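Note that one protein chain of the assembly has been removed; the remaining protein chains are unaltered in position.
We call the chains A, B, C and D, going by the order they appear; numbering starts again at 1 in every chain.
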Amino acid sequence: MIVRAPRHYLDLIFAVRGSVLPQVLPQVIGFALLSALVEALYLTGVAVPQLPLGPMAGIGIALSLFLGFRNNAAYDRWWEGRVLWGQILADIRNCCRDSDVFLNDDIRNRVLSSLHDFVSALAKPGDPGAELALDKAQSVLTSQFRQEKLGDIGAMTLLNRLAALGHSQAGIERLKSTPLPFVYSLLIHRTVFVYCALLPFAVFAGAGWFSPILTGVTAYVFFGLAAVTDCLEDPFSDSDHAVPVNALEAICKRKIETAMGQDDLTPLINVEGFVLR
Amino acid sequence: MIVRAPRHYLDLIFAVRGSVLPQVLPQVIGFALLSALVEALYLTGVAVPQLPLGPMAGIGIALSLFLGFRNNAAYDRWWEGRVLWGQILADIRNCCRDSDVFLNDDIRNRVLSSLHDFVSALAKPGDPGAELALDKAQSVLTSQFRQEKLGDIGAMTLLNRLAALGHSQAGIERLKSTPLPFVYSLLIHRTVFVYCALLPFAVFAGAGWFSPILTGVTAYVFFGLAAVTDCLEDPFSDSDHAVPVNALEAICKRKIETAMGQDDLTPLINVEGFVLR
Amino acid sequence: MIVRAPRHYLDLIFAVRGSVLPQVLPQVIGFALLSALVEALYLTGVAVPQLPLGPMAGIGIALSLFLGFRNNAAYDRWWEGRVLWGQILADIRNCCRDSDVFLNDDIRNRVLSSLHDFVSALAKPGDPGAELALDKAQSVLTSQFRQEKLGDIGAMTLLNRLAALGHSQAGIERLKSTPLPFVYSLLIHRTVFVYCALLPFAVFAGAGWFSPILTGVTAYVFFGLAAVTDCLEDPFSDSDHAVPVNALEAICKRKIETAMGQDDLTPLINVEGFVLR
Amino acid sequence: MIVRAPRHYLDLIFAVRGSVLPQVLPQVIGFALLSALVEALYLTGVAVPQLPLGPMAGIGIALSLFLGFRNNAAYDRWWEGRVLWGQILADIRNCCRDSDVFLNDDIRNRVLSSLHDFVSALAKPGDPGAELALDKAQSVLTSQFRQEKLGDIGAMTLLNRLAALGHSQAGIERLKSTPLPFVYSLLIHRTVFVYCALLPFAVFAGAGWFSPILTGVTAYVFFGLAAVTDCLEDPFSDSDHAVPVNALEAICKRKIETAMGQDDLTPLINVEGFVLR
Partner (left out) sequence: MIVRAPRHYLDLIFAVRGSVLPQVLPQVIGFALLSALVEALYLTGVAVPQLPLGPMAGIGIALSLFLGFRNNAAYDRWWEGRVLWGQILADIRNCCRDSDVFLNDDIRNRVLSSLHDFVSALAKPGDPGAELALDKAQSVLTSQFRQEKLGDIGAMTLLNRLAALGHSQAGIERLKSTPLPFVYSLLIHRTVFVYCALLPFAVFAGAGWFSPILTGVTAYVFFGLAAVTDCLEDPFSDSDHAVPVNALEAICKRKIETAMGQDDLTPLINVEGFVLR
């Protein structure tokens, strides 16, 4: 996640870190060059076929709407990813508190140690251990309950906390395993490509040497938004824009370690070059 | 569900699997041919009546908005379908855990076996057995409760888990039995049809031999989005884009089988040709 | 609710049942005739005053956005109506299950019989009996609790189910008693009317005898969407598009009757002429 | 709230009650007159400076989008207000039921009487008594619990109902005390004003004496939607469009009075001149 507190105006215009410009520069330059070529041919008298602006504008508006939809869906996924990790943090804290009420210190430490594993596994891509860690925590509760060291209300309260963690875990797995429908990517990337390829033939006569600029700006806006969407779509990727899972993991772990009375705490993750991971 | 991890840019432009192009190709070619015909007649001097671009653009924008709305609603249904199956997975896991605390192994296995049936029935289209499976699980709890082998807190906790499964089940039945209002399909498909049929008469004079391309691209965008919407509208269909119910079913079943101590686990579903079902 | 499984493409273009065309045909024909009249006057040399297309397009886009908003709100109400009835079904099932655990058969039947009345009353427009039916169910619980035949956990669990039914009931009452703000209907119907009345004066010169077609298509799109919205706005009306309350009522009742061990079950509602009510 | 069951089509075109037309008539007439003046000057040969239509359309579309956003937010507030009062009604009913199970009649009446005060205070603008009424209900529960006449499950159940009422109360206070950000009103009202003032200079040449009509219709659409938004933004105002708080208050009170066995019930509020308050 990019963190940039003091936003001076010019900073917004010229910042490179956090921008998608490097990613979309090839397309921007490519289509601007195509536009320049068309313009040059036209000025040297070649009978370049001309496109009317009206239907191009219609396609452009339809494209904007669909890009806007996909962007919206991707942002919702990103925010949902952040919300889920925030809920895990809150439920880890609640577990630390509630286990202190209902369990003795030794047993509590065994439960908390499983939650420590749970958080580690959840933060690592492709690690299926979160499931097992919750099961381990529950088996401690089971043995306490069967030995009648844990009352049924206590058991229910703690199991409900584990269930809340399980629901957040399922949410994170859902985001990881289910991308946005691939068909949107295809439809949008193809239409953007065709639109930018046709645009030079619609503007060369009216815009003169402004044509490459117009085409470039249009390509920047459309390819840029498509690239932003590709970034946010997977909130747990290793892109600069992803949810700072490592930082949230460290906060969860420190809480558990403090509750267990450990001295050697997991270090917090710091912002490096404006990026928090 | 289409799964395609490494998205190279050209891959997006030329991928066929997962694209709606094959589905909408007849319309795209049909309207492009109509446009070519109109253009040819015009160039051979026939007095083709001309449509102004302004009102066509107005209809086009209205159409984009309504397509956008319907697409939004279809995507929400698709994602809700995925969320519901994710909740079922989480609640199955919670049931496995909580039943271990409150029930002895033999009784627990009878409850879990009913949940196994529940998941099977829910994943099969048109199978009404999910309802009965939950009833069977509850009747085991009833007999335990009446024999005073299960306390009232334990009974309440497990009944609440069954109730959560019942709510997810109702959600899935809702999506299966209630399509998007048919009237939207009618309104949108008809308007797209009329719009694409009128477009050639609006562009032939201004766009020359670009006309068929413009008409074809417009038809691709509008029919394409309508086709995507038709795919996602029913998240439990057998289309390539549907929620991977079989894969989720297998994960649920393996969890139950593991909890029951079985050796012979349901195999996981693998991605085949980029598609997970 | 219109149910139409095998959607052949031409079926979408020519279907009458489920279409709003009959409803909006007078307006479509009326404005098309107005447009033809304007065109005829113009061609016979009358100095018809002309409107520029630009501002008309502006009004058209604003109109599309507001129609889109109202349509969105109406669809949300329709879906909320469906969700509420789905929750009632799920909670009726949960009540059947939980009452089996905590109550003896005779008492349970008295509670379930009240729920049967609850569902009947809720499905009938203008019947205030749902409220009383829940009160009756609760008074059975009260007497059991006071006679100490029902523990406090059992009482709490069953009261929570009744509370969930009460919340769904309040939601259904809310949708029934609170229409979409009337002011939106006024603003939108008036603007659509004025827009379609002005359109012929904007297109007669450019579109020639296409004018009546353009005006008719525009009227179809705008009046059509307004009519769809009017249909979905009240999800419990007797329109073809309404939530199939009778079908859901029958499913709820059969569940209760089965749980009570009755032989004579309420018949399921079938689809008649593509419509499920 | 405006209630108008049988909506005949012409009724929608000519209704006055419930329309915002009276409110926005000064602006509509004012800008139409300005447009007529500009037209007259132009026709008498004054060199009126002319605005191009393109950028005006651009500003118009941006304006429509922002009006649409603000309208959406206002409608959400209005509906949230209605939902909150519906939840209060449902929770009042639940309290009536649950208190019958867990409390004896005398004590129950003291709790219900506090809830009666709660509803009264919540419906009155600026009355802080809702808070105190809930506190009074709780202090009755406290004394019962300390005298061991109320078990801990009963106490928890009833406290959870009070907590639900407290959350709905907080929601209503939130809507009352937090208007939509003032900055949106400023930005939108100013831009609408400037847009309508510039429009006559964009249409006088093309639209002839249609100019005042076009300007008037545009002003009606934009000022009308802004006025609707101002109405719905505060769902608990005394406007005709507000949530019918008095009617809902009366239904809540009658329920409580009936549960207390009172004979003299609060009269229901009737619709007067299509308006329910």
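Heads up, the rule we're going with is that a residue touches a chain if its C-beta (ideal position, glycine included) is under 8 Å from a C-beta of that chain, and two chains touch if they have at least 3 such contacts.
Because the structure is predicted, anything quoted here is derived from the model rather than measured.
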- Note on the structure: Contact partners of the omitted chain among those displayed are A, D
- Item | Full-complex contact with the absent chain, from D:Phe31, D:Tyr184 or D:Phe204 | D:Tyr184
- Out of D:Leu103, D:Leu141, D:Cys196 or D:Leu276, point to the residue that touches the absent chain in the complete complex. D:Leu141
- Task: Looking beyond the chains shown, say which of D:Leu43, D:Met156 or D:Leu265 touches the absent one.
- Result: D:Met156
- Query: Can you list where chain D touches the absent chain?
  - Reply: 49-52, 54-59, 61-63, 65-66, 68-69, 73, 131, 134-135, 138-139, 141-142, 145, 152-153, 155-156, 159-160, 162-163, 166-167, 169-171, 173-174, 178-179, 181-187, 189-191, 193-195, 198, 201, 230
- Task: State which residues belonging to chain A touch the missing partner chain.
- Result: 1-4, 7, 9, 12-13, 15, 18-20, 53-54, 56-57, 60-61, 64-65, 67-68, 71-72, 75, 78, 82-83, 86-87, 89-90, 93-94, 96-98, 100-102, 151, 153-154, 156-157, 161, 199, 202-203, 206-210, 213-214, 217-218, 220-222, 224-225, 228, 231-232, 241, 243, 255
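In this section, only the chains that are shown with their structure count from here on.
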- So what angle, to the nearest 5 degrees, turns chain C so that its CA atoms land on those of chain D? 70
- Residues of chain C that touch two or more other chains sit at 54, 56-57, 61, 65, 68, 153, 156
- Touch graph across the chains, line, ring, star, complete or other? line
- Item | Chain pairs that touch, as defined at the top of this document | A-B, B-C, C-D
